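Note sheet for the following structure.
With one protein chain removed, the remaining protein chains of the complex are shown where they sit.
We call the chains A and B, going by the order they appear; numbering starts again at 1 in every chain.
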Amino acid sequence: MTPAEHTQTTETFDGYIRDRRQAGVRNHVLVLPSVICSSIVSESITSAVPEAVCASHDHGCGQIGSDKRQTRQTLINVAENPNIAGVVVVGLGCETLDSQNIAADLSVPVKHTAIQTAGGTQAAIDEGTHAARELVTQAGDGDRATVDLEELTLGIATTDVSTSTVQTVHPLVGGLCRRVLDAGGRVAVSATNAFISTESRNECLTVDDGTAARLGSFLRTVRAGPQATGPDGSLSGTNLTQLFANEPIHEVVSYGDQITLDSGVAVVETTSAFEEAATGLVAAGAQLILHGTAAGIPTGHPLAPVLKITGDSETAAALANDIDIDATEQGPGRLFESVCTAASGELTAAEQHGLTTFAITRSGPSL
Amino acid sequence: MGVRNHVAVVPVSVTASALATQLAAEAGPQVRATPHQMPLDPAPYVREQVKRVLRGIGSHPNVGGTVVVALGTETIQIDTLADDIARSGTPVETMSIRNAGGTAAALRDGGEAIESLQVEAQTARRESTSIEELVVALECGGSDATSGIAANPIVGSFFDRLIEAGGAGVLSETPEFIGAEHVLAERCIDEGVSETLLSYVERREQMASLMNVDFRGAQPSPGNQEGGLTTIEEKSLGAIAKAGTKPLRAVLKYAEKLPVGGAFVVMDSPGYDVESVSGKVAGGAQVVVFTTGRGSTTGNPIAPVVKITGNPETFNHMSENMDLDASGVLSGQPINEVSDSLYSLVRAVASGELTAAERRGMEEFAINDIPPNVATEFGGQS
Partner (left out) sequence: MKGQAVSDAFIIMHADDTVATALTALNPGRSIDYDGRNVVVSEEINFGHKFALEPMAVDDMVFKYGEVIGRAIEPVAVGDWVHVHNVESIRARPDSQSGEADAVPNEEGSS
């Protein structure tokens, strides 16, 4: 996994070297509330420390069973993403997802504060700010080093199956995936809408029977959902698989879990809401997300840069400052370059406007 | 009747939530965002519930003007929502990211829309009015051994007095009725109301079973037992003590419009505090009375939240986040005396006095979602 082993290749980016993880494309200190009750304290800490990012969310209490476990896994695995140099976990003190317990399970540099033990919100803000500053110092100026593209886990999110996305974005993104995969990198795919709109037997696309069964089971659950209409056949199998370079699927990952394979394509079990899907990709290990959107959803993610790509020329014109790549005009070379420069530190459109959302998919009711 | 005069920035979907938050942050403390995580196309079975919340917030009595913000491709139409809000008499503006021409343009145009509503809202003046126009929401969070014997009974005494004076109030957190639902059912004004109540309680219990969790079997939790709670009846009786002794007039859906004038009603909601408070505020509650033992610090963007604790250590340790110390009853102070203080405090807060949560900028907000497995099992709520 060290860059030296692959000196022949020219496929590289400038990242932050991490112990036991892939390289980061950003060097964030993460302020992570375990529950909505500590989200405002977390945001206050983040405002006081410019180098920090915040992952405030609406959950963390009144959750039970598998839903509770999924939220907990998600919080832990986003904190383990290579873009994160250190984490301040912030709790209230009486929440279901106990903050101290989450902090104890993290392998990244971590500090903890809780409102009830600190003695109120201002006291927790003070403690958390101090902790975040220490982690920023520890993270250093963050000198980037050139690393092989095999250290990249590219997150791909397509949230619609409009003609522009399927005909224009899928093949262009597929070409990019090919280069990442050929370099030994990983591709994490969130394209649930496209999967359930495809008539063909998805089992054919997987590397083995276990993976096929797993994918089939996920798609059956989505299709059996109260809103689902079943495959409408609007996509051919090729329409779908083009998105990830017609490569067989090596792994299917539960929402909130990390990818385990060393290279290849992994499908992440997400909803089609971009904000939730992006969190699933970041938890899976994606350092950078490429979002195919016909509507021009402009939202960024606090933990990973998001490149917006559209095949809808009207959207590209209407939201020119929010769209990074107009797939009707830009070719594979330009897309590859955009990904590499974004991975190396150039700000994406979403990073420039600065509006991000961190959402988590729920799998059970609040109680 | 409003007790505050906010300008609300209401996002239609999660995609516009960060924009709403940023707009409110740039515009200052009068302007309040209600960000949430409902997607661009919420499933049909949850859509009505989401609409009720958005409409309820946009036309809330504490809101003097509303900006509805959206990407522009949402299933819930921004213009329909704005029309609904306008019908309540609240001045409303809309802002779509797509129509504005992107995020930066939406921030600029949204800021202008807020400014014009602020000018309009500034014409409002506080006037003396009757308690009959007040709707108070009850909530408890971070309970401990003092909750059921100090803070909740004090709120119950306050609540009886409020209803007697012609005010209205709402109790929610349905899972916390389990084991004491028969007591609330006996207080319902007729059989229809009690049947609705019992069906909501049963449904919450079945939701837990759906997740392979047995509510009755798991309560009181080991921590509760250590604190002295023996049975689920005792725990739930302690929780519903907040709602005093008056007849129960109606049982409402989450975020349904609350009646005013001498009514005690129940709203179906989770026990999860922020979603529960948001539902009651969306229903029209202007003030929230919130009891806590261990020290919950949450507020709400639209309604002031009054924090009362019966735990003297919590009050001292977290004084910056607490409004009323109810621990006097644990050393002989009569309940009526403390509930008098609470009554005066609620009146003062309704008249403009800031609560601890307001002073600290605590304004958490969330909409209760219906996940697919619940919808499959029970159908939606509309």
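The working rule: a contact is a pair of C-beta atoms (placed from the backbone, for glycine too) under 8 Å apart; a residue touches a chain by one contact, two chains touch by 3 or more.
What you are looking at is a predicted structure, and each value in this text was computed from that prediction instead of being measured.
Only one of B:Pro44, B:Gly228 or B:Pro247 touches the absent chain when the whole complex is considered: B:Gly228.
Checked against the full complex, the candidates B:Ala25, B:Ala86 or B:Ile149 give a single residue touching the omitted chain, namely B:Ile149.
Only one of A:Gly15, A:Gly62 or A:Gly285 touches the absent chain when the whole complex is considered: A:Gly62.
Contact with the chain that does not appear here is found for just one residue of B:Met1, B:Ala105 or B:Ile335, B:Ile335.
Residues of subunit B that touch the chain left out of the display are 140-143, 145-147, 149-150, 153, 156-157, 173, 175-176, 179-180, 182-183, 212-214, 216-225, 227-234, 237-239, 241, 244-245, 270-273, 329-335.
Basically, only the chains that are shown with their structure count from here on.
Within the complex formed with subunit A, the subunit B residues making contact are 14-15, 17-19, 22, 36-37, 39-40, 43-45, 71-73, 97-98, 101-105, 107, 141-142, 175, 204, 207-208, 210-213, 215, 270-275, 294-298, 314, 317-321, 360-364, 366, 368-376, 380. Only residues 36-37, 39-41, 44, 57-58, 61-67, 92-94, 115-116, 119-123, 224-227, 271-276, 295-299, 315, 318-322, 353-357, 359-360, 362-367 of subunit A touch subunit B when the two sit together in their complex.
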